[in-house]
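A single protein chain has been removed from this complex, and every other one stays in its place.
The block that comes next holds chain A.
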Amino acid sequence: MTRHHPDSLSLMEYSAGNLSEPHALCIRLHLDKCSHCRSRVDTLDSLGAVMMEQQPKVSVSESMFDSILAKIDSEPTDQPAMPPAPRIGALQKLLGDDLNSLPWKRQLGDVSVLDITDRFPGQKEQVVLQKLAAGGKAPAHTHRGEETTIVLQGAFADQKGVFNQWDFVVLTDQDEHKPVAVGCEDCITLSVLSAPVKLTGTFTRMLNPFIR
């Protein structure tokens, strides 16, 4: 179980560029807001650089350099291109500006969901947005496989603590939890599921991700 911040092993897989796109997105959203984890990734990126430096080298030809020069010379100006205006983040590109107005599907009681797996073509995981109405509860459940979650809005609490915006949580089949949305906002999370979730309470199988 990982709570609040990604563990070093996940950050290493991120730094090495080995994570699936949905998992990388969860880490990136957290890094954008967590300078502590960003500096861990900076160090891991340096580890990558040192590993690359210590491997064998494969010679490159001068003609390759010439074709690189030809390529940069074919650009409009000799000046390296300036960066475009402020970048739009991945979340905004995927989901727009207003998370609350997405086409949520009301599930049981306080829980709404939106499956966005199709935004990640070619990826194996299921990607689901979940919304727990302010003050609402989700039924107790465990997870088959692994569920990586990042809080996009509001906060939720379970037996183990309170999770605020941009907190990162990984739950496995060892973790049973019963989240409650705290604060005055609906709690919206993005979860990447490697396998369906299994219900433990008396609630039945019709339930979904907070729950699935």
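Following the convention adopted for this analysis, a residue touches a chain if its C-beta (ideal position, glycine included) is under 8 Å from a C-beta of that chain, and two chains touch if they have at least 3 such contacts; residues count from 1.
Note that contacts and distances are computed from a predicted model.
Hidden from the displayed complex is a chain whose UniProt protein name, among "RNA polymerase sigma factor", "2Fe-2S-binding domain-containing protein", "Peptide ABC transporter permease" or "Glycolate oxidase subunit GlcE", is "RNA polymerase sigma factor".
Although one chain is hidden here, its contacts on chain A can still be listed: residues 4-5, 7-9, 12-18, 21, 24-25, 28, 31-32, 35-60, 64-65, 67-69, 71-72, 78-83, 87, 89-90, 93-94, 119, 121-122.
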